[in-house]
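My questions will all concern the structure given below.
A single protein chain has been removed from this complex, and every other one stays in its place.
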Amino acid sequence: MARVFMKGCEAIAEAAVRSGCRFFAGYPITPQNEIPEYMSRRMPEVGGVFVQGESEVASINMIFGAAQTGTRAMTSSSSCGISLMSEGLSFLAGARVPMVVVNVQRGGPGIGAIQPAQQDYLQATKASGNGGFQMMVLAPSTVQEAVDMTFAAFDYAQRDRNPVMVLADGVIGTIMEPVTLPEARSSEQVAELKASCRSWALVGHDLSCEPRALVDSGDWDTKGMEQKNIEASALYESWKKDAQAEELFLDDAEVVVAAYGISGRIARSAVSLLRQEGLKVGLIRPKTVNPFPFESFDKLDYHRVKAILDVEMSIPAQMLYDVRMAVRGRCGISTCLHSGGEILGRHEIMDSVRGLFK
Amino acid sequence: MERNLMAAGFGGQGIMTMGKLLAESVCRSTDKNVTFFPSYGAEQRGGTANCYVVISDEEVGAPLGDRMDDLIVMNDPSLHKFLYKLVPGGTLFINNSIVRSEISRTDVRVVKAPVTEMALELGNAKVLNVIMLGVYIGYTQIVPENVIWDTIEHKLANKTSLLPLNRKAFEAGLTLGRQQRGAV
Partner (left out) sequence: MEKIYTRTKMLNNDVVSGFCPGCMHSTLFKLIGEVIEELQIENKVALVLGVGCCGLAKGYVTYDNTTCGHGRACATATGVKRANPETIVFTYQGDGDLASIGLAETMSAANRGENITVVFVNNGIYGMTGGQMAPTTLVGMKASTAPRGRDPKEHGYPMHMCEILNQLTAPYYLERTSCNNPANVVKTKNAIKKAFQNQIDGKGFSMVEVVTSCPTNWGLDPLKSLDFLEEKMLKEFPLGVIRDKSREEN
């Protein structure tokens, strides 16, 4: 397939359409407005539905309704808007309804800044709403990865009957890069994917020949509710096999940089430049931040690795909690951080790494 | 090989279009990696507007590098704010119709182009960005001139009446850029 030059947000939207997304509801917020704008043009072309919700709260609950019919559905927002969606996400996860949510992160907390940041890591990976539910969280570092991950996110969601988050940021959302788009699923394939959900879907079953569907995040019976929690917990455990990371120069690395998303690509570039200087530095770039790629850190030879440098666009650092759990005290961890819409420069990362070799 | 460009000015000067035309041309005509990253103020009109274009044989790491090989400056505030980002030996392109300040560095090459005046001479102030793109391409030859023009034609497919004006603007910029290149 030929390369096309696309903006991150639009590429994410197109990838969703090609994966079979046929319902989108969202509310304007910078820097992700190109996703709903694109969907408002594209959905009618493929027989799908676009609704501009009256709020993020309404939008996620529209998704709750649409996705319950088995229709592949997506919403997108940014940071403070995602917070408003946490109620709906909790219902979706509690009722085990598949959907995809894209967070194009901006500075925070509160209204923060409209510029790119990575300040929603813990919210995305640990506590996206009440009740201790989890989502798979995919973290793209290029527009191409955003496309591939969005496409795959719908399949993960349907496999698990659970929401999946694509955790992007304002840079990934607004940069333009050449991308190769995946082949679009045909309308027949999309219809089949929907039909395969019928047994549990809220479609109005023919009660004379089918059991009814009860799509419910709750249970009045506490034993029943606990059982739902146990089943969900088993699902979250099963994600270990899905962990993905880019690993670079780990064989002889003495300092390893850990960074995801936009920070990950800036770090990759810094690591390559430092290698040219002869410094033995490596990179672990989690592509899935939930599940976190703990194995990549277990593979390191801690007799050789002197330090890990956690690089992220969040002050205080957030991925650091997972990095600490991964390293388990086997070496020191330093940080190189920016926040609030300030974007990391690779020379800052390079200086931090050089400092660790001294 | 990696080349970093930053273009900066006021919103409304067509900075983003200029950067996008360049980046899209690279995508269309080469196998190179290229990124275009826009950076806006919160205002819908009249705020600051900057964009970064990175062209690279490798995967692009930082879509907005902290060291620029080329810097296009369309107004005074941008000169003061961003001149430090230019690498020693880098090239500064300035719209000297508007940018009147002294250039405080001597370790960079300077290409002056009065693109606002040139645009007004052509009868439309809006084409200053196309002129500046011509200057940049004429000077750097980073992408074949005809590839950029193809992209402009493609973008104006629904507004073909604007093509002659844009052609003149692009040519005027190219001529000035080529002249200054020869002068180095």
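As written, the chains take the letters A and B, and residue 1 is the first residue of each chain.
One rule holds for everything that comes next: contacts are C-beta pairs under 8 Å (C-beta built on N, C-alpha and C of every residue); 3 or more make two chains touch, one makes a residue touch a chain.
Just so we're clear, the structure is a prediction, and the values are computed from it rather than from any experiment.
Put simply, the missing chain touches A once the whole complex is considered. Residue A:N61 is the one among A:S19, A:N33 or A:N61 that touches the chain missing from this view.
Annotation for chain A: contacts to the undisplayed chain at residues 22-23, 25, 49, 51, 53-55, 57-59, 61-69, 71, 73, 87-88, 91, 95, 202-208, 212-218, 220.
Convention: only the chains that are shown with their structure count from here on.
The centroid of the Cα atoms in chain A and the matching centroid in chain B are 34 Å apart. Listing the residues of chain B that touch chain A in their complex gives 20, 23-24, 27-28, 33-39, 42, 58-67. Partner chain B is touched in their complex by these residues of chain A: 3-5, 30, 114-115, 142, 171, 174-178, 265-270, 272, 343-348.
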